[in-house]
Structure formats: C-alpha cells, structure tokens
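Only one protein chain is missing from this complex, and each of the others stays in its spot.
Then we have chain A:
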Amino acid sequence: MAEDDTWQKAFGEKWDAIVLGTGLKECLLSGLLSVAGKKVLHLDRNPYYGGASASLDVTQFFDKMGSSEKPVEAELGKLRDYSIDLIPKFLMAGGNLVKVLIHTGVSNYIEFKPVDGSFVYSNKAGKVCKVPATPEDAMKSSLMSMMEKTRMMQFTLWVSKVQLADRKTWVAGTMTKKKLELDTMTGKEFFKYWALEQATIDFLTHACCLYLDESYTELPAIEIVKKMQLYLESKTRFAGMTSPFLYPLYGLGELPQAFARLAAVHGGTYMLNHAMGDEGPVFGEGKFEVQYEAGVATGIKVMDTVANASVVIGDPSYFPTLVKKQGAVVRCIAIVNAPLASTNLGSEPAGSYQVIFPGSTIGRKNDLYLFCCSSPHKVAPAGKYIIFCSTIIEGPATGACEGIAQRELAAGLELISAASPAKMFYDMYDLMVPVEDGSQSKVYISESYDATSHFETTITDVLAMYERIVGEKLILTSGPGSSE
C-alpha cells in the first residue's frame, strides 16, 4: 500500500455518509447514495462482505456455527464448492429487489437462475405438495376436490384480471355481479365470498401471498390481491420459470457484494476488517463510536481517528443501545445427501425450492419455512443439498438452541432427518428494530432480516430509509441511462 493511502488519511476526508456493516440493506443504500452523487465511506467489522446476509465458505460457516470440528471432504464433498447463506431468501421475480437490480444495472454483475419449485405442506394430503397457483397446476393438484378446483380456478383467474388501480374492475361473478370493496372488506369476508375451503385458503395466503400468520383475516382484502398478483406475475416474469423465485449463482452473498461494487464504481470507499499496512485488523468488535453534537450525529470514531459525515447508517449490531428486540428466530441449517420426500418435479428431484408449512396446519401461530438450494446454483457440490428451516420462536427462548429447534421446527426436522443429513446445525438470532427513525439523530438503522422467505420486506425497509435520508422517494427506472 502506498504511504499516503492509510485508512486514517481516508477518514480525514469529507464524507456525506458513513455506513457500518456490509449487509444487503447497507450495501443497497451505499450503492443508491453513491449513484445519487453522495460520498460514502463503508466499513465492516468482519473481513468479509455481507454481515448478517453473507454467504460463507464451509470453513467460515462451521466457525460461525461454533462447531469444534472442521469440515471433511470425504463426508461433505468438494469443500470449495460450498457457499452457505446466513439468511435464506429468494427473490420474487416480479418484486422490488429485481426492480432495483434493473434500475441500478447491478443485474449485469450477477448471474441468476430460476428456482425450481414452490411447495406447501398439507396435513390433509399428509405430505409436501406443489403449490397449485395456476389453473393447470390446480387441475393436477391432490390438495383439492374437483368442486374446490373449480372455485379455486375462478378465484385465481379473477385475481389475475382485476386492476387494483381501477375500482370499476372490482366486480366478481358471472351470473350475479358483486362489487368487492377490496379496501374496506377484510380478508375473512373476501374469502367467504369465494366460498373456498380453509385448506385452500391456507395455501393461498401462506404459500402464494406468503403471509407468515393469520393477520390477513382482519386486514383489508386488497393486500391479499396485491400479494397474489405479485406471485402470479413473478411466475411468468422471465422465460423458463417454474416457480416465482430467482436465486443468484454462488448464493445471496453476491447481492451485497454487487451493490458494494456499484457504490465503489461511483466513488464509494470500502474498508473491511483486514490487516492494513503494518497494523493488524482495526475494525474489530465494538470499535465504532458514533460522534454527536447536540444530539445529532457528526461521524464516527475508530481508535482515536474521527471520520465526519452528515449521516451515519448501519445494521442493528453496530448500535446496541439504539435498538430493541422484537422477537427471535430459530433455525436449522443442514447439509443433506438426498432430496427431501415429495420434492420431485416430474421424475427429477428439484434442486432448489421452498416449502411453506402454514402455522395453522402444524398447530402453530407462525409458519415454518424451509428452503433448499444445491449444485445448479453453485452453492454445494453435486449430490449435496443445503436446507434451511426456520420460524419465529413461540415458546420460551431459553435453554439449548437444539432443544428449542426440536420444539419449534418439529415438522421440518422430521422431513430433513429422513433425507440422510450429513450435518445439522442449530442457531437462534434476535430480530432487532431501531427505537427511532433517524430524523432527529441522523443515525439511520436498518431492521434485522425478518423470517419472510423473500426480499420484499427488506427492500421496503431500504426504500423507506433512502427516503428518510435523502428526503425524496427513489424513482425506479428500467436501467441506468434509460429515460423512464
């Protein structure tokens, strides 16, 4: 490193924003702010990108899970082929993260592949079933009786046609027309009109609309239609899709890295916790101190060196006194040797999919969510499957993690245990939210990644933070240089 290139010297420059943590949300904000011409200094206490949303190599992953053993090639296959996510999520192909990827041109940095399947656990069928979101799927599905199939097809057909922006189209029925007041009627009333069975409502709301609980029953029905439309549109968004989801090759950790690159291309400066020059790593745990003047942040201090900026942004782990706990997630991460039961698509086992276990079907309030990814997405060697199973903790969150997982994730663990797992890890983390929105203190803190299976809430948080920081909404275009 050249003499004048020290980190202390870089700290002394004038920054518009200092960002702590290189999770997806923080990298998205860095990228968007840099594109908007802001000068961004982005730091991380880890020597790798991604924070809570990183993908780790298998050795880093074993360490992170506190495993005393080292990964063994004889047991796990080629170790260099692993890339294991810390938060498992898919991208809705028609969702806002894809829109931001296109808007920023970052879609050019990463290769995506469609996810093979979308499944739902049915206690009626006693197994995992394909989510029948289209009329063709519905006809073949074992989830419904013949009569119910007809009702369900009428429902999905109506949902795909109705225009939410035009109230005149909010009319259902062929013989007798009925106006559905989507913004005032509740979800419960809405489904009563369609006369669908509870089991059908369960998979529509949980496996298609991706609700995590039964909150939709009391909320305006328009949300259900919006979410259902997103699912249906996502399924046909790109050619060759067999589910509404996309997933990047090499894992989700590519996303924060790609947005960090966008920031760097637009002048952002990155410092991870590596040894620099003659010094050891300088950005270790607890080393970032926010500086204030009359309650307003003026920058940060690291080992007596101050960097000034008009805003400080970061993930909750950098601001333990400015966040509060809002629930906790327990999960199991398994490396298994065989596909899970009933996850075939045609004659082949699906290599990537999600399975939703609606809470009500397994005696829980919150859904259980299972995610599988494997070698076609370049996250595991051939023949190995990485499976995540997670949920919100409902019982007491005390005692050994494995015990809590056994209690909360029982239905999912049963399925995983039958697929000859090579390794199973258990983990818990708290969901943290900021206590204040940053408008006073100029410290803008993101929320922890929630238990949803996709990035829609992630991007909502980021776009809201962007608006609070910059003072205006981000207008999404069809790419850099486009006039839209």
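Simple rule for what comes next: a contact is a pair of C-beta atoms (placed from the backbone, for glycine too) under 8 Å apart; a residue touches a chain by one contact, two chains touch by 3 or more; residues count from 1.
Just so we're on the same page, contacts and distances are computed from a predicted model.
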Chain not present in the shown complex, as UniProt names it (candidates "CCAAT-binding factor domain-containing protein", "pH-response regulator protein palH/RIM21", "Ras-related protein rab-5c" or "TBC1 domain family member 12-like"): "Ras-related protein rab-5c"
Residue among A:Gly12, A:Gly267 or A:Gly383 that touches the chain left out of view: A:Gly267
Contact residue for the chain not shown (choose from A:Trp7, A:Trp170 or A:Tyr353): A:Trp7
Per the touch definition above, residue among A:Val40, A:Val58, A:Leu76 or A:Val98 touching the missing chain: A:Val98
Residue of A:Lys113, A:Lys226, A:Lys287 or A:Arg468 in touch with the missing chain, whole complex considered: A:Lys113
In chain A, positions touching the absent partner: 1-2, 5, 7, 10, 49, 80, 98, 101-102, 105, 107-114, 238, 246, 249-250, 253-254, 257-258, 260-262, 264-267, 269-272, 274-276, 479
